[in-house]
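First the structure, then my questions, so here it is.
Every protein chain except one is present and positioned as in the full complex.
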Amino acid sequence: MTEIRFRSDIDVELVDHLGGDHSIVRAARVSSGTAGTPEKDRGLLNMLARDRHGSPFESVVLQLKVECPIFTAREWFRHRVGSFSETSGRYKVLEPDFYVPSFNRPLRQVGKPGAYSFEKGDYKQVHVARAEHRRMANEAWDSYQFMLGQGIAREVARDALPLNLYTSFLWTVNLRAVMNFLSLRWAHEKSTVPTFPLYEIQQGAMQVEKHAAAVAPTAMEMFNAHGRVAP
Amino acid sequence: MTEIRFRSDIDVELVDHLGGDHSIVRAARVSSGTAGTPEKDRGLLNMLARDRHGSPFESVVLQLKVECPIFTAREWFRHRVGSFSETSGRYKVLEPDFYVPSFNRPLRQVGKPGAYSFEKGDYKQVHVARAEHRRMANEAWDSYQFMLGQGIAREVARDALPLNLYTSFLWTVNLRAVMNFLSLRWAHEKSTVPTFPLYEIQQGAMQVEKHAAAVAPTAMEMFNAHGRVAP
Amino acid sequence: MTEIRFRSDIDVELVDHLGGDHSIVRAARVSSGTAGTPEKDRGLLNMLARDRHGSPFESVVLQLKVECPIFTAREWFRHRVGSFSETSGRYKVLEPDFYVPSFNRPLRQVGKPGAYSFEKGDYKQVHVARAEHRRMANEAWDSYQFMLGQGIAREVARDALPLNLYTSFLWTVNLRAVMNFLSLRWAHEKSTVPTFPLYEIQQGAMQVEKHAAAVAPTAMEMFNAHGRVAP
Partner (left out) sequence: MTEIRFRSDIDVELVDHLGGDHSIVRAARVSSGTAGTPEKDRGLLNMLARDRHGSPFESVVLQLKVECPIFTAREWFRHRVGSFSETSGRYKVLEPDFYVPSFNRPLRQVGKPGAYSFEKGDYKQVHVARAEHRRMANEAWDSYQFMLGQGIAREVARDALPLNLYTSFLWTVNLRAVMNFLSLRWAHEKSTVPTFPLYEIQQGAMQVEKHAAAVAPTAMEMFNAHGRVAP
């Protein structure tokens, strides 16, 4: 029998991609018909990001493999432009990976509705949060195994599992939609628009940005230069 | 303190809607420019459904309020054409409504991968499934309340809650996307295409169909007459 | 035989709608679970627009009938969130309505690529532009009629018609997508983001905004108060 694993990471891996900075330039030049030099290409990417000509950024596509808790995936899947293939609790027996808040995860919400901020928990809060996440995961995993052992279908037995169970999915998404994701899911110092992302999805967004920057470095530089608003 | 409630229903309420059969007819006549009589309108709706002219069906919009367990909502939210506003575990303390399988819910998966069917559980399986759903819900709710009581943020405390917790959401969706939902989420005897929906989402789909038929009765009649394929 | 008509207007009519300010408030309160007063509702709409909580704005839907030249409709149809039903040149004989630039339509493009502005044409330019639009429309309409008279299919004969032919379509679209349309298609003094819309589509956008403001006045007020960025 598989042993329970506790993790605090959000893991994002680049599986495949289509194109890069040159694809955006090529798409834009279909419209304008102009020829380019490296400097002109850079200027073009700058102008596209600055003046919100968004379509050419859709000509780059990333395919990412994500592992994260279900409560984080639930937010991720709200992004409708893009494709998801997720592990199914109907078709396979799930893996016992559970999320436990790390010592860095802020635990206290302070301030009034609409203007919350988060602060670190005190010693007891950290202890309680971590212990309860572990305890409930152990209990729920036993219940899941018990029901499976009784011949109850996977799709019914899994109902008892908690939201901190890890799931994994493949996300195929164009760069413009990635930028929209990053602008909403990372409260970045260069952002001109306020956002209040969940701590865990921001951990994921940081890795998504790293992969996007590897695939289309100049486009991502311009995204940052112009306030991190999706063009 | 609120008492835990156990439920087995999927609840779908019609909150608002735009248009009806006449909107589809009007949209189609923008294309063709022809005038109509009641019989011709009926024939037009028949032809549109039969020959898969889908766009005019997008001119009817339903707004539905849904209450269902999170594991069901997770499938519902995979439908990207449409809008969702869902209860947030970050912004409010959640309500202790939990799903427990009814006596009718099939519990045994039989057959091989790719060709499963479901059968009722025996006496013991029904007892175990219902008891475990209740037991884990009670445990998890206590854990949630305990963490909240320690000053831990709602968005962290809720991680321990199980997938059978109820959520509620508002779904604004056009009739063509509703038909696609129904064709995938209801294994209906009139369907020409195979589908293997989760029991709970099929319960929801049955209610969605009832509301759709109230808003656009002839369109839904033609959807059924032509094999329940979304046009 | 129908006589040729020359027009310079972009005509947008409100055919139907779903909801209004109250729908946005209701959708947002599904998330937060809080109760409201009129002042609180206003504050909520303000906060949603300011902090880019976009989903609730999707719970209002407009259905608009648009008449405009094909070159304008071509830009309009690039907006993928929303539904279109358009007059078909395959299924009906088209109407001889043609666009001619009004005396107010700027005719001269000045400045360098990426930073164009437009100025009014001089006497001769206005004369030439209007005369050529009329002349080519008359020629093309005669050719269309001639081919139809020879028994050539509508879908082939219409190829000869110019881009200033009017088309009409029904547009079913949620308020969030309307705001995105307005932010891109109207170079408004309150906009915080630059945009360089085609003159004719801006004429259309002005009318779309008027209808949106009639349906959801507070939401549109807040859209304007926060820089006309789609939330």
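Order of writing sets the labels: A, B and C. Residues in every chain begin at 1.
Following the convention adopted for this analysis, a contact is a pair of C-beta atoms (placed from the backbone, for glycine too) under 8 Å apart; a residue touches a chain by one contact, two chains touch by 3 or more.
As the structure is a computational prediction, the values presented were derived from the model and not from experiment.
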item: Of C:Tyr99, C:Trp171, C:Trp186 or C:Phe223, the one touching the omitted chain in the full complex; value: C:Tyr99
item: Selected residue (touches chain absent from view) among A:Ala27, A:Cys68, A:Ala137 or A:Ala230; value: A:Ala27
item: For chain C, residues in touch with the removed chain; value: 69-71, 74, 77-78, 80-81, 84, 89-91, 99, 101, 105-109, 113, 118, 121, 124-125, 128-129, 132-133, 135-136, 139-140, 143, 146-147, 150-164, 198
item: Residues from chain B at the interface with the omitted partner, ascending; value: 32, 34, 47, 50-52, 55, 78, 113-114, 184, 193-196, 229
item: Chain A residues that touch the omitted chain in the full complex; value: 15-19, 23, 26-28, 30-34, 55-56, 58-59, 61, 63, 65, 83-88, 91-92, 168-170, 172, 174
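Quick note on the criterion: only the chains that are shown with their structure count from here on.
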item: By count of C-beta pairs in contact, the leading pair of chains; value: A-B
item: Centre-to-centre distance between chain C and chain B (centres being mean Cα positions), rounded to whole Å; value: 34
item: Distance between the centres, which are taken as Cα means, of chain B and chain A, whole angstrom; value: 26
item: Touching two or more other chains - residues of chain A; value: 78, 113
